[in-house]
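Below is a structure I'd like to ask you about.
The complex appears here minus one protein chain, its other protein chains still in place.
To keep things simple, chains are lettered A and B as they appear, and every chain counts its residues starting from 1.
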Amino acid sequence: MSVVGHPARALPAQAARTAPPASIRAGRITRRTLEIGIVVFMLAMLYLPLLLLAAFSFNDSIILSLPFKGFTTRWYTEAFDDPRMRTGLTNSIWIATIITPICLVLGTLTAFALTRMRFLMRGGVAAVVGAALVVPWLVIGISALLFFNDDLPLVGQTDLSLWTVGIMHVVCTFPLVAAIVSARLARFDRTQEEAAIDLGASQAQMLRRVVLPHLTPALVASAIFAYMWSFNNFEISYFVGGPDYTFPVWAFSTLRHGQNLPIVNAISTVISLVQVLLVFIAWRIARPRPDRGDAGGFMPMGGVG
Amino acid sequence: MRGRITALVLVAAMAAGCGGGSSSDGSQAVSSGPPSGTLRLFAYSDGFAKGLIKPFTDANPQVKLETTPFDSVSAATAKLRAGYDTDVVNSCVEEGTINQVKLGLLQPIDTSRIKDWDKIYPTFKKLPGVIVDGKVYMIPIDSGVTGLMYNSDVVTTTPTSWADLFDPSHKDQATIEDNPEVAMQVGALAMGITDPVNLTEDQINQVKDYLIEHRDNFRTYWSSDADIQNLMAQGEVSIAEGYPGNVNDLNKDGEDNIKFSLAKEGQIVWTCGYGISSSATNIDAAYALLNYYTSAKAQLYEASRWNYTMTNEDVAKIAPAKLVEEARLDAPAHFGNIIPASPPPNFDLWIKAWNEVKAAG
Partner (left out) sequence: MAVVAAAAPPRARGKRGILRRSLRPLAYLWCPTGLLILFFLVPMVIMLKISFHHESLYDFRTGWTFDNYREIITDPIYRRVALDTFWIASAAMIIQLAIGLPLAYVMAFRAGRFELPLLLALVLADELNPIVRIYAWRQLLGREGLINDALQWLHITNAPVDWLLFSKFAVIVVLSTSWLTYTVIPIYAAMKAIDGRLFESAVDLGAGWFTTFRRVLLPLAAPGIFVALILVYIPLFSEFATPALVGGRSGYMLGSLANSLILEQGDWGAGAALNFLLLAASALVALLAYYLSKLNTLET
């Protein structure tokens, strides 16, 4: 029994219930077990490899495998010792941090237009947005480089740099945000919006107070995705970065030598940890306090039966 | 509206990007005085490893060295071909120097400006790719031979022939490099073809059929150092076509049972070096860098760090005996019949044939 708690909706009065029969209780327990089972299975599938990798990052061996040969932190020290790694890392962080909010805005705007408005070119716009998600980055990278090197009428030849990387990251990443937010918006209960308008809210207020809170999980997921897509983007950064390079470009180049695999592993582990930490901190800050009872920014009330 | 502000930011960004380039300067010292200005290097990241490049930047304080990495020569070729401008380019003959020359991406090098040119072993100077149509396009710096890697715990008799890779006793235990040149040459040599470089279309098909026929021997095709090292150390394969550097790395890591052996039909040699891009602007500094890489001191560093066989004959003289043995630094002196891993004119047929082998499953 799910409950969506919002002022615009009144809860149907619930008749007093006696304890459900044993068969239904057993059914509920089975259901619960299955639910927990699938969650555990998913977590295992996704995190087992990552835990292994974290363990290997301390393994005193260039081979990423068991048995453990000894504990060492040399991969971490060697990684941070490399000035090129630090350059690449800094560049990646800057770019990802700047383009994520941009992608959120552009993606949400696009999702709104595509799901809630009818206009002539809607299919065409959707197709182009979808195409940007589907065409391999290798192709986009090469063609973008060709484009930047062409003498264009207004801008002439564009110098390749982190700016060109940033723009291409935006272009390739905001469709992801658009896709996720569209999935959320595709079916949206308008009664609350209409009620808000009827009660005197302006479009902007209605969007901000009614729609945006519902979008929060989708936006949170999109933000993290956008950040990681940009951070881990290799092909595009490689081709349009010109003399500048990002962390994946450094990482792939350094993997030419087998001895460097554990170094890349160590760095990746650190980055993951930092990202997890940051997201965790952000979650604790934004989490609604129990006494407020308000949906807050982060926790729309999806109930439990 | 938020969208509008965003747009303004982006337009400003684009304008800034258009106006202020990052690789602006290219002042050329005209042959007198020490080299100066910005020098752009496009190389594998080990080409500008801290320990390797520091003596150069220390000795040339007026030169601002800008380094950009690539992860494979074919990726480098693609980026150069699409319009990326640079000064010095790291290239490898077996990976694509000839292609780069064909595409007009490299300019001929005046070897009289390379101090140690005469110290380079003659074998390397003749390699196709180093020399194209009589002109030198790349200074060969490091190289290595491919041979047989094997797990002596499983493969108890030392393998000595390429045909050993195809021996049914190694079913599902062998691996070969996912490289059309090397794989087809190995197949050709194992079949008994004596000139594996100049294959006719008929021979290409024969080699292809041979590789497909024996494909059950191969557990996988390896694609990088890390790949082959992990494969052998984890017991996925027990015999492979590979490089002495891989074996040295594994031995240093504690896997003493992995050993290297040369195949009697021939050693296939890879060679990498540096060339000058046709879009280069700082030619003097480029030659300074090429001279540095060619010098015995720089090459000694590379040999000790990565166990490459170096091209400057002086390196074998100044290196400690153990290193000479590990990196086979005096091997080029004995290079009688090496087989250059360099793309032949009909290489597109080789690639197509190898793709068919891979697609055969």
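Everything below uses one rule, namely that a residue touches a chain if its C-beta (ideal position, glycine included) is under 8 Å from a C-beta of that chain, and two chains touch if they have at least 3 such contacts.
Computed from a predicted structure; not experimentally measured.
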{"item": "From B:T57, B:N99 or B:S304, residue that would touch the chain that is not displayed", "value": "B:N99"}
{"item": "Sole contact to the chain not displayed, among A:D82, A:D159, A:E193 or A:D244", "value": "A:E193"}
{"item": "Residue in contact with the excluded chain [from A:I95, A:I140 or A:L162]", "value": "A:I140"}
{"item": "Residues from chain B at the interface with the omitted partner, ascending", "value": "1, 3-4, 6-7, 10, 72, 74-75, 77-78, 81, 99, 102-103, 172, 178, 180, 215, 218-221, 223, 226-227, 230, 234-236, 347-348, 351-352, 355-356, 358-361"}
{"item": "Residue ranges of chain A at the interface with the undisplayed chain", "value": "1-4, 9, 12, 34-35, 38-39, 41-43, 45-50, 52-53, 56, 64-66, 106-107, 109-110, 112-113, 116-119, 122, 125, 127-136, 138-140, 142-144, 146-147, 150, 167-168, 170-172, 174-176, 178-191, 193-194, 197, 214, 217-218, 220-221, 224-225, 228, 231-232, 248, 251-252, 255, 261, 264-265, 268-269, 271-272, 275-276, 279-280, 283, 298-300, 302-305"}
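One rule holds for everything that comes next: only the chains that are shown with their structure count from here on.
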{"item": "Chain B residues touching chain A - in the complex, by the definition given at the top", "value": "2-3, 6, 9-10, 13-14, 16-18, 20-23, 40, 44-46, 48, 50, 66-72, 75, 78-79, 82-84, 86, 224-230, 233-234, 246, 249-250, 253-255, 306"}
{"item": "Of all residues in chain A, those that touch chain B in their complex", "value": "61-65, 69, 81-84, 102, 105-106, 109, 142, 145-146, 148-149, 155-156, 158-164, 166-167, 170, 238-239, 241-245, 249-250, 252-261"}
